[in-house]
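Inspection log for the structure reproduced underneath, given as structure tokens.
Only a single protein chain was left out; the remaining protein chains are all shown in position.
For subunit A:
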Amino acid sequence: MHSFLYRLNALLTFSLIILALICGMASFSDNFNTPSPSVDLKVLNVNWFHKQHGNDEVSLTFSVEADLQSLFTWNTKQIFVFVAAEYETPKNALNQISLWDGIIPSKDSAKFSIQVSNKYRFTDQGSNLRGKPFNLTLHWHVMPKTGKMFADKIVTSSYRLPDEYR
């Protein structure tokens, strides 16, 4: 009844339950953090804009200025941020195109300001981009050390693409 194996089993079960409880509590504690991130996105330049294989494609240079330090808690492993262009076309109710992304590994690097050209191709399904207004949005995904993942976004500037290819 109280053999060695039996005790080992009880000990293992108990420690696993405690570990699971601690993980659960760590994840739950994230709910008490009320972040106040600030973001500024600006389109600086349209590098080129053309139509290829029937699809419009554009290359942009934009600036990202963000302070995401308040998103970090003790249970945060890293934050994945990306800038997406979002717009509507007659065919599609929503087009979301990630233009740039990055991984913020620590709180110290969560306040940054950069100027980049789009890392992924900004290509439409069709040729609807001339004169098209779109929203630049900063999204973030908080990846925890353990437990629930959080995501949110800030929609910033609306920008209008040029009326002609260049």
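Here is the rule we go by: contacts are C-beta pairs under 8 Å (C-beta built on N, C-alpha and C of every residue); 3 or more make two chains touch, one makes a residue touch a chain; residues count from 1.
As a working rule, contacts and distances are computed from a predicted model.
According to UniProt, the chain absent from the figure is "Signal peptidase complex catalytic subunit SEC11", selected among "Signal peptidase complex catalytic subunit SEC11", "V-type proton ATPase subunit a", "Putative exosome complex component RRP41" or "GST C-terminal domain-containing protein". From the options A:Asn33, A:Ser59 or A:Ser98, the residue with contact to the chain not on display is A:Ser98.
Contact between subunit A and the unshown chain involves residues 1, 3, 5-6, 9, 23, 27, 77-78, 80, 82, 84, 90-98, 101, 103, 105, 120, 125, 139, 141, 143-149, 151, 153.
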